[in-house]
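A single protein chain has been omitted from the complex, and every remaining protein chain is retained in its original position.
Chain IDs A, B and C follow the sequence of writing; residue 1 opens each chain.
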Amino acid sequence: MELAMDGPALEAFVAREFPQVAGDFAVEAVGEDLVLRLRVADRHLRPGGTVSGPNMFALADVGIYLAILSRLGPVALAVTTNATIDFMRKPAAERDLVAKVRLLKLGRTLAVGDVLIYSEGETEPVARASMTYALPKT
Amino acid sequence: MELAMDGPALEAFVAREFPQVAGDFAVEAVGEDLVLRLRVADRHLRPGGTVSGPNMFALADVGIYLAILSRLGPVALAVTTNATIDFMRKPAAERDLVAKVRLLKLGRTLAVGDVLIYSEGETEPVARASMTYALPKT
Amino acid sequence: MELAMDGPALEAFVAREFPQVAGDFAVEAVGEDLVLRLRVADRHLRPGGTVSGPNMFALADVGIYLAILSRLGPVALAVTTNATIDFMRKPAAERDLVAKVRLLKLGRTLAVGDVLIYSEGETEPVARASMTYALPKT
Partner (left out) sequence: MELAMDGPALEAFVAREFPQVAGDFAVEAVGEDLVLRLRVADRHLRPGGTVSGPNMFALADVGIYLAILSRLGPVALAVTTNATIDFMRKPAAERDLVAKVRLLKLGRTLAVGDVLIYSEGETEPVARASMTYALPKT
């Protein structure tokens, strides 16, 4: 497997394309799997100190998107067409979330990935997600 | 069908439980269906002026949650266990989104709803979502 | 909305392409919505006399597929890429199932539909499904 973009290149892409959220995410590993951290801050939290559903959705979505870019290079026009999330456990309060991403398919027109999301340091996932992306014609 | 909470009661509940997002949402109808508006602001937008995926997720999630509350009253402990979204069209730039919510099941332990999301004034939905909630034991 | 195939044309298509299951399904209405009946027989049942999950999956899948064909004509190469089903109630024992199908998107490369499935004569759905199909290039 050859990588088209490494961690710093992916973070630079996010900073350029999604400046509003760029500081939220850190790429911790790129390769067969991709590991993405959500640096949890007050704005991500629900009352009780746990990360909200939309922020877990965003973590999974950005994670799979970056896994696609790591193979294809900076194709800014990939769009999410389907997303499914299972919320299985309450995240630990005020702790970062770590997403482990696998790319299951990278076809000509569609890509599919799945994700397990963990509260940092825990072994049981808080959520599972799978998403499909439509790829721009080349 | 009897309602346990009307539109103003639902908005007051959101303001109390989710103060960070309360101003974002307006309940436009409650009854067999529920209609919820996302008042689109700069913080909801991606480059290009369209609403981001996580914000559409949040609109669907809050919409179905409020439909459950409209029947059961203020059960703050209902939690989303599964969410599926199909993103079908690009939202119109800088226009409010309107979610039309149906409650398909309201059981003792699980509730299921689905949603069509429209850019205001359009007839083709931009997204479709269905979600399951675990209800607190009573 | 113009129809490319009516009910008898759709049933003839199923008989030709899927001879193993052709007798199972009856197209009851085609138009803005499509209504498809599963003629329940012993082979569809689980112990207890209710229709099994895979047979409800098949009903939803065939229903949305036929709704696509009703618009596009006999494009035998459309393939299901994603399916989500919520099983909400136990079907009534040994009663036919009726699927009400809406086509939500019919794009150049992807189509999306959703379905409510009812035990005949009931008003509460037993299941809800949404599916995505990749359309052959034309």
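Everything below uses one rule, namely that a residue touches a chain if its C-beta (ideal position, glycine included) is under 8 Å from a C-beta of that chain, and two chains touch if they have at least 3 such contacts.
A quick note: this is a predicted structure, and the numbers were derived from the prediction, not measured.
Undergrad: Write down which of C:A83, C:L106 or C:L135 is the residue touching the left-out chain.
TA: Result: among the candidates, C:A83 touches the missing chain.
Undergrad: For review purposes, identify every residue of subunit B that touches the missing chain, sorted by number.
TA: Output for subunit B: 81-82, 84, 109-110, 132, 134.
Undergrad: Applying the definition given at the start, please give the residues of subunit A touching the unseen chain.
TA: 84, 86, 88-89, 104-105, 107, 112, 114, 116, 124-125, 128, 130, 132
Undergrad: Mind pulling the subunit C residues that touch the left-out chain?
TA: 17-18, 20, 43, 46-47, 52-55, 57-58, 61, 79-88
Here is the rule we use: only the chains that are shown with their structure count from here on.
Undergrad: Which chain's centre, taken as the mean of its Cα atoms, is farthest from the centre of subunit C?
TA: Of all the other chains, the one whose centre lies farthest from subunit C is A.
Undergrad: Any idea which chain sits dead centre by C-alpha averages?
TA: Smallest centre-to-centre distance to the global C-alpha mean: chain B.
Undergrad: I'd like the Å distance between the centres of subunit A and subunit C, where a centre is the mean of that chain's Cα atoms.
TA: Subunit A and subunit C have C-alpha centres separated by 34 Å.
Undergrad: Nearest whole angstrom, what separates the Cα centre of subunit A from the Cα centre of subunit B?
TA: 23
Undergrad: Between subunit B and subunit C, tell me the centre distance in angstrom, where each centre is the average of that chain's C-alpha atoms.
TA: 28
Undergrad: What residues in subunit C touch two or more of the other chains?
TA: In subunit C, 84, 132 touch at least two other chains.
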